[in-house]
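Take this structure, written in structure tokens, and hold onto it; I'll ask about it next.
Of the protein chains in this complex, one is absent; all others appear in place.
In order of appearance the chains are A, B and C, and numbering begins at 1 in each one.
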Amino acid sequence: MNKVKCAVLGGSGYTAVELLKILLRHPHAEVVAVTSRQEAGKPVSAVHPVLTNRFDLPMENLDPAALQAKGVECVFGCLPHGTSMEVIPPLLDLGMRVIDLSADYRLADPVVYAEWYKETHHDTANLEHAVYGLPELFANAIRGAKLVANPGCYPQTGILGLAPLIRANLIEREGIIIDSKSGVSGAGRTPKLSTLFPECNESVSAYGIGTHRHTPEIEQALSIVGDGPVQVIFTPHLMPMDRGIFSTIYATPRLPLDEGRLVKIYKEYYRGKPFVRVRDTLPATKDTAHTNYLDLYVKLVRGRILILAAEDNLVRGASGVAVQNFNLMFGFDETTALE
Amino acid sequence: MNKVKCAVLGGSGYTAVELLKILLRHPHAEVVAVTSRQEAGKPVSAVHPVLTNRFDLPMENLDPAALQAKGVECVFGCLPHGTSMEVIPPLLDLGMRVIDLSADYRLADPVVYAEWYKETHHDTANLEHAVYGLPELFANAIRGAKLVANPGCYPQTGILGLAPLIRANLIEREGIIIDSKSGVSGAGRTPKLSTLFPECNESVSAYGIGTHRHTPEIEQALSIVGDGPVQVIFTPHLMPMDRGIFSTIYATPRLPLDEGRLVKIYKEYYRGKPFVRVRDTLPATKDTAHTNYLDLYVKLVRGRILILAAEDNLVRGASGVAVQNFNLMFGFDETTALE
Amino acid sequence: MNKVKCAVLGGSGYTAVELLKILLRHPHAEVVAVTSRQEAGKPVSAVHPVLTNRFDLPMENLDPAALQAKGVECVFGCLPHGTSMEVIPPLLDLGMRVIDLSADYRLADPVVYAEWYKETHHDTANLEHAVYGLPELFANAIRGAKLVANPGCYPQTGILGLAPLIRANLIEREGIIIDSKSGVSGAGRTPKLSTLFPECNESVSAYGIGTHRHTPEIEQALSIVGDGPVQVIFTPHLMPMDRGIFSTIYATPRLPLDEGRLVKIYKEYYRGKPFVRVRDTLPATKDTAHTNYLDLYVKLVRGRILILAAEDNLVRGASGVAVQNFNLMFGFDETTALE
Partner (left out) sequence: MNKVKCAVLGGSGYTAVELLKILLRHPHAEVVAVTSRQEAGKPVSAVHPVLTNRFDLPMENLDPAALQAKGVECVFGCLPHGTSMEVIPPLLDLGMRVIDLSADYRLADPVVYAEWYKETHHDTANLEHAVYGLPELFANAIRGAKLVANPGCYPQTGILGLAPLIRANLIEREGIIIDSKSGVSGAGRTPKLSTLFPECNESVSAYGIGTHRHTPEIEQALSIVGDGPVQVIFTPHLMPMDRGIFSTIYATPRLPLDEGRLVKIYKEYYRGKPFVRVRDTLPATKDTAHTNYLDLYVKLVRGRILILAAEDNLVRGASGVAVQNFNLMFGFDETTALE
């Protein structure tokens, strides 16, 4: 079988290197271009020494025509939001399929985008056709999509953690609490004081309280699942570790529930979904590190429902699920290169 | 002024060494005995090398008469719960005052103790007179106490985080959520798989969901503050760091509130309390490391009240507050040796 | 092609789980048995939750006949030294090939074994035929071996770091300094005080000075390479991290050398060795994490030769190189399942 020729845009960050590691072991994908404005000209392995002797392609400036000349069929965008919606339209025009890891095409409503991202959306034409790339919920739409908006790292824990309850209409839809704890790689590879080692190590802190942009993303997906508005209170925290997200979710049942039924609902909902593990023991981010698994655990505590969700923020939370989307879009087994 | 002669029971753990470090710089305290069943005969500095050349007293077996012979006036108990209530009664009988860092004298009702600790309380006589040692709430009772039950590390964040709202009757008293994140030293110095470095590092996990014994301790103190029952959902998590507790607390206001008023209530409530800092910026455990400060931050988010509380679990959460209690009991300035 | 049926002995530790992860993705290997005295009866994933839904075989007690009945052709031993030489002989007698990750068959001379391990060797018969499993040096012998002694984690950095210089007889053979820094997983999964999180985190320390058992292992291999005695001073240190070994090696050239020639010697020596990367930039353990690569860097400093060597102690240092040996022994491509 011919390999699908792929390009990775914005190759200098943590999600890009994670994506390259997965694509390098993918039997049906071939990375033919990696772009980076800052690092153009340098081999990928000079920027990411972990790839020394494994992948030495030079990084290049983004040029749609050059990508077309190389036969690129699929583009993975690892650029910051704002930049993505500038560079993606011409690639779509040239017939390439795009999996965008930024936030630019995740929120269907450009008004909501403007409100939370404090920026006007410049590509509402493509936004209309973008598919939210959470395979456990939207696999069919993903299969046929030209443009997939890869989901955010935090949102996946909140959405997949709550979907079974929202779908079955078992919980109140206001005041759902999502208390999330993340490793520092989620903050990106651009040097800043707040992510220096001596600032983060031996410390826990909260940030973006009430204003974090993943809030509307979680609400949008759950509103689709539940066919009506859902409101969450999402509190992200920074942990002294590289990778991993752990979300502790608190929901109020509409009617009394027993725990056995609760667990059964989760296991049935995720039956046949290879990357969601409904666990019988307490999860830990370590159990999901460097994998595409999202682990869930559910329990009744004093009349409330507690859901614990753990994942690797760079694999499941970004690059792994991107390849899962790629597999669906190009007709490969959903788990290829991911187990 | 004569120094108060002190003994530390159970000297081999993390709270004991922290306590010794504070007492060594206390101008009015002198540690004349450190006991340890396991380490008896060894100098303290052999067990805690950080004290090399600073404190070389040999550890001894606990013998009440020997402590009396040394003129011990104040005993700090760093023993496990269950053991404390066995060894403390004779010390009280000999007229020593006791600050017990275990959980044995924290819960006023022995039935509640039995329910959560799965053990019968063997010293209900002294339990009746024990004072819960949270100085910001109970300073007067502490001053006159013979037996102080030093508060738990987690509970202090929950109690002090919620007291202003409970006191002013501003929030619903059911379903209050306390999502706490702790460093590993809180789990003690006894080797076990769950606290090995490679198990904890690069991982976040929850534990004791719905069953953690600090739950009734928090509820008891808040019920006193609020003059009526308070129910919390307390979820502790283990973080990859040595020290520090960060609690994220979610409460539902009974009536609409504005944020300015909320902050003012906190600042007024803690006016004159030297170790509670109501901050205007987001707290981090790092800002409280190795200090006796407990930092609070309060904010309205989508109609709910979020309170963030940070402390050092070994100082503020245990040994620092123990010395704060000691200062009150023996008539010293509350902040001696703690700033 | 039929898969080679494999058994893993001593399945509860860190090297075992790492080995299982690699073998699970190996196209020509099938793990049909995992033994553990302590955990017999439990599914592997109960002990190693990272394998949930991926590998649920129950652990069993070690029974050579049972392994034979399952058609086991290759046994990976992850047992402690001392135990290995008790259980391996009957497996060899039954015709299974063995890759032993313990130290029992690494030292050719039982007298040296007794001196450093403070134990008499009980299986000198098989010791005579054991092959030291460092593929970059002894691939041919490994291919035909019945019993491979998988090399130690530290020794690989010292041996491969020095082999080119020893081989070309360019350095003094006494007083070579190997200053090694290791992550905590190297100390194993048995709970002990010294590897508790709060003891290791935020700390660096040395241990086993002048007595570490990897010393004779390094010297034995280098003596073969150099056809004469080699003496090293090996100092291991414990670092606050999970995985990774970094060795800084100091050697004295016999005659003046220029750096260009030095680098060339290394690059030529390791030409065609897929897992040794002679780097032009400074290595870091992070660049080798979760891979089978061993990175080398060489430089002249004030007349001495400095060699830096970095690896992942669990993959390259144990389970990865074990699979590399497996690939050689069973005729697969050396890199199968390792890239």
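The rule is simple: contacts are C-beta pairs under 8 Å (C-beta built on N, C-alpha and C of every residue); 3 or more make two chains touch, one makes a residue touch a chain.
None of these values were measured; they are calculated from a predicted model.
Of the listed positions A:E202, A:D287 or A:D312, the one in contact with the omitted chain in the full complex is A:E202. Of the candidate positions C:G77, C:G133 or C:P283, contact with the unshown chain belongs to C:P283. Only one of B:P49, B:P256, B:G272 or B:G331 touches the absent chain when the whole complex is considered: B:P49. The chain that is not drawn here is touched, among residues C:N53, C:Q68 or C:T252, by C:T252.
Within the complete assembly, A:D242 is the residue of A:D242, A:D287 or A:E311 that touches the hidden chain.
Touching residues on subunit C toward the chain that is not drawn are 175, 177, 179, 181, 183, 199, 201-207, 209-210, 231, 233, 235, 237, 239-244, 246, 248, 250, 252, 282-286, 289, 299-304, 306, 308, 310. For subunit B, the list of residues touching the undisplayed chain reads 24-25, 46, 49-50, 52-54, 201-202, 277, 279, 281, 283-284, 286-291, 293, 295, 339. Subunit A residues in contact with the hidden partner, per the touch definition given at the top, are 14, 183-185, 189, 191-193, 195-202, 240-243.
By our rule, only the chains that are shown with their structure count from here on.
Comparing per-chain C-alpha centres with the mean over every protein C-alpha atom, the closest match is chain A.
Copies subunit A and subunit C of the same chain sequence form an interface built mainly from equivalent positions, shared numbers / all numbers used being over half. Centroids built from CA atoms put subunit C at 46 Å from subunit B.
Centres computed as Cα averages put subunit A at a distance of 40 Å from subunit B. Separation between the centroids of subunit A and subunit C, computed from CA atoms only, is 36 Å.
Multi-chain contact residues of subunit B (touching two or more other chains): 183, 199, 201-202, 240-243.
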